[in-house]
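All protein chains but one are shown in place.
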Amino acid sequence: MPGNSFGELFRVTTFGESHGKALGGIIDGCPAGILLDESDLQVDLDRRKPGTSKYVTQRREPDQVEILSGVFEGKTTGTPIGLIIHNQDQRSKDYGEIKNQYRPGHADLTYDKKYGFRDYRGGGRSSARETAMRVAAAGIAKKILRTRFDIRITAWVSQIGTVRIPATDKSLIHSNPFFAADADSIATLEDYLMAIRKSGDSVGAEVSVEATNVPAGLGEPVFDRLDADIAKALMSINAAKAVAIGDGFDAVSQLGSEHRDEITPDGFESNHAGGILGGISSGQTIRAAVAFKPTSSILIPGKTIDNTGKAVDLITKGRHDPCVGIRAVPIVEAMLALTLVDHLLRQDAQNRGWCV
Amino acid sequence: MPGNSFGELFRVTTFGESHGKALGGIIDGCPAGILLDESDLQVDLDRRKPGTSKYVTQRREPDQVEILSGVFEGKTTGTPIGLIIHNQDQRSKDYGEIKNQYRPGHADLTYDKKYGFRDYRGGGRSSARETAMRVAAAGIAKKILRTRFDIRITAWVSQIGTVRIPATDKSLIHSNPFFAADADSIATLEDYLMAIRKSGDSVGAEVSVEATNVPAGLGEPVFDRLDADIAKALMSINAAKAVAIGDGFDAVSQLGSEHRDEITPDGFESNHAGGILGGISSGQTIRAAVAFKPTSSILIPGKTIDNTGKAVDLITKGRHDPCVGIRAVPIVEAMLALTLVDHLLRQDAQNRGWCV
Amino acid sequence: MPGNSFGELFRVTTFGESHGKALGGIIDGCPAGILLDESDLQVDLDRRKPGTSKYVTQRREPDQVEILSGVFEGKTTGTPIGLIIHNQDQRSKDYGEIKNQYRPGHADLTYDKKYGFRDYRGGGRSSARETAMRVAAAGIAKKILRTRFDIRITAWVSQIGTVRIPATDKSLIHSNPFFAADADSIATLEDYLMAIRKSGDSVGAEVSVEATNVPAGLGEPVFDRLDADIAKALMSINAAKAVAIGDGFDAVSQLGSEHRDEITPDGFESNHAGGILGGISSGQTIRAAVAFKPTSSILIPGKTIDNTGKAVDLITKGRHDPCVGIRAVPIVEAMLALTLVDHLLRQDAQNRGWCV
Partner (left out) sequence: MPGNSFGELFRVTTFGESHGKALGGIIDGCPAGILLDESDLQVDLDRRKPGTSKYVTQRREPDQVEILSGVFEGKTTGTPIGLIIHNQDQRSKDYGEIKNQYRPGHADLTYDKKYGFRDYRGGGRSSARETAMRVAAAGIAKKILRTRFDIRITAWVSQIGTVRIPATDKSLIHSNPFFAADADSIATLEDYLMAIRKSGDSVGAEVSVEATNVPAGLGEPVFDRLDADIAKALMSINAAKAVAIGDGFDAVSQLGSEHRDEITPDGFESNHAGGILGGISSGQTIRAAVAFKPTSSILIPGKTIDNTGKAVDLITKGRHDPCVGIRAVPIVEAMLALTLVDHLLRQDAQNRGWCV
């Protein structure tokens, strides 16, 4: 099946390019009877909105989402929910040479190889702008998780370049431009990122995420394990290069006696596993992390070729985004929320009163 | 849809428990006309077979696979290919307390939570034994990749516990019990692992994998990106805790000028991306890595509970497997092979002579 | 997976209710490079548009479709195509008792049973209005079939109530209000239907359809046979009660010597099978037919209950539609077109140069 749908039972399908008329999506499989209006979706959309700080892209988009169907008298009806966000910034400026040049680190070359040609306006479908619709759709998922299960999903930036950011106070995440959970790191990050930008360069970032109150039993071994589906969900985000569950790569150098989470009548004594055993949620907090590569568009000229294979020097001008990872925070939460709601519905289908 | 199928167009569905009658699988969507017999599948099955060295589980299983359908006069017919591996080791010994106890780090607790009860014999469906059928099915995928596209997939153990293993000579991988690609590391690993075992403990491992000659254009953005599907495929392997594409988590601390792979008329100047841009293969070598947690079954007693919630001390006796990651090498190759063949067929469906 | 998507590789997902803000759809999997603009979709939309004759519903809707994504510089890009049709007729008039009453023959009762409540405005999602988006999406499918394969799909009304309509001249289909393919039947049908309407009643209809130039080899036995998928596609249309392939139910009383289509070097000598053998297209013309039940909303009062279970007399006032089947003609063509394009892509995926 084509690649623009996510989820088996709570299924999100999206469309839209960076400079097209609109971004849109359909949520099919949302249970009936959920109280829902646009404001439930707008909160996170506003968080990922471009132009919110001097550390991120300055494109101006109100990102107002509209619900077109599937909600009647304030409640979901069980029929598909149509969403739309109209693009404001569609000026078709002159793209000049960029039309034929392959920006290093971007999808320009691969889209041409795959489809034969591409919409070169702002990256077309390959632009992170597409994620606005993921965040909008996830607003529905988050409302279900919060109101029906008290499941809370929280993501934050845990590293920017070489600066590790401890999670000392998650209440700070949305009150600083770095989505950092540590007051003492803010000043350091400001200096660090301003220096990176002045040098015309960029850096990567790591985003951590957790989900609390997830019931035990979610996940469908052997292939649709909960951790496998989370890995796919998070790796599908633009610029993602790695995904970890629980201790992730640190587990490689751990001893079994250290990693296995012992159990007592009061619960687990640790959570190295990240809340998933054998691909099924254990009832502990789900813990994951994602690595984001540094922005590819920097002011330092780079070698590349055009679509005739000729060598060219790529020159990028104007402001640039020194760290794309920062804006990924609401998107990471969105993809985890969509994965969890889908698995809640899948578990419901398999686990009925009429069974065991 | 249930979780025991993998792939959209080259679809593998498996069944079987650790101590059941047999493991089986159906490959649906294999193109017609591929020369195929059991020997094509047996090579890798023999590599993952238990009991091949003193560093892995000593269970004795011949793992002989039989093709039951879909092949006629030596060629695939395009109809589903049925596979079966009969289990030899089915002795139903007395499982004693293990029946009711939840082994820390294992899926015992989560299977009970999900399904209400479980097949406790050797872990049932949650046992890594299930992966034998993945390896068998992938034998078909590998033959298609090799004979039709000259795509070669190679995995090796790049770290065991704290011992980093450089890839100095891949020709050694199948001639040492650690699937290591470095002659100088063998002695170190022998001492290191024997010490771990003597202590009754275990360690994690990292497996690296690469695929050469993968054509550009594979992957279906925005959700079924090639890297997202690889992440799911590799994370679905027992004991996997993290997946990296290209430089993975190292990209977090890299600069954009360092990470972006510049392009010249002669090709890319580096491969930090791991052969995937915007979720689509670029034509470079695909590079990935997987982290495996340490074996949970160790000789050091651990705290746990039984299915009544009562605290118990879990005692494991007999030989144990000091590093499960070692045996994952052919399984990592298998999952990457299944992912690539599926995406080759998906790309074929979208990219026809009658299009662009 | 939820039920609002159709097709595996050429996948259409739709949303929208009778009196909601808009109808919309996403076509995912459309190959790149197809010349496309709104006019390609509008032709059939205008054919199914309400209010085109005095024999069908008089609701006024321009049904102007807009393409929101997936097309760049006049060609499809291979990325999802977003479509929208804004509803004009959204006046929220007073629905009075209808809100709580279950109209016999309608989905009012079943939607309440399934979802707990329903959008009662004009039938909500269960209204045939939803099919406008199927027709729009199929405009893309038809263009691919026509321009790439010269496949032509033609449907016509072959029976209205007790009046059988021979297919003597298919050029007439779109020049009479009955989509009839026979000049001599027009007058009879006018009298017949006016009489039915005057009596406040309605009748059923049969729509026949054929597709020419369909290549041999389409269909995926054993479950996704071409005839099985056509049956599902046509039965999914509102008011459909039966589907026939080739001779359909007439085959029950036929002899084998009569039904089997003999073959000569010049081709088949007959086409009782309707162009499908063993679930795979044979290269002959695909022939199918659909039975549509009579309109349930008639002026003759009927017994029913309200959502409290109380007996009520249902009174329908104003103009009514004496035969819903008539307007199904473009919808039948649409569903067959979507099925054929999907199977063309599926066959392409399985049948590559690198195979046999």
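Here the chain labels run A, B and C in written order, and each chain numbers its own residues starting at 1.
In this section, a residue touches a chain if its C-beta (ideal position, glycine included) is under 8 Å from a C-beta of that chain, and two chains touch if they have at least 3 such contacts.
All of these numbers come straight from a predicted model, not from anything done at the bench.
Of the listed positions C:141, C:231 or C:286, the one in contact with the omitted chain in the full complex is C:231.
Touching the chain that is not shown, out of B:21, B:60 or B:198: B:21 (per the contact rule at the top). Of C:180, C:193, C:209 or C:243, it is C:243 that touches the chain left out of the display. In the complete complex, the hidden chain is touched by one of C:159, C:185 or C:285, namely C:159.
Although one chain is not displayed, subunit C still touches it through residues 1-6, 8, 14, 102, 104-107, 109-111, 113-117, 125-126, 130, 159, 161-162, 196, 201-206, 216-225, 227-236, 238, 240-249, 251-265, 269, 272-274, 276-283, 291-298, 300, 302-305, 309-311, 325, 347, 350-351, 355-356. In the full complex, the hidden chain is touched by subunit B at residues 1-5, 8-9, 11, 13-17, 20-24, 26, 28-29, 32-33, 66, 68-70, 72, 75, 77-82, 84, 114-119, 121, 124-125. Annotation for subunit A: contacts to the undisplayed chain at residues 1, 9, 29, 31-34, 75, 78-79, 148-149, 221, 345-346, 348-352, 354-356.
Here is the rule we use: only the chains that are shown with their structure count from here on.
Using the average of C-alpha coordinates as each chain's centre, B ends up farthest from subunit C.
Look at where the CA atoms of subunit A average out and do the same for subunit B: the two points lie 26 Å apart. As a whole-number value, the distance joining the C-alpha centres of subunit B and subunit C reads 46 Å.
Taking each chain's centre as the mean of its C-alpha atoms, subunit A lies 38 Å from subunit C. The set of subunit A residues that touch two or more partner chains comprises 1-5, 8, 14, 114-117, 125.
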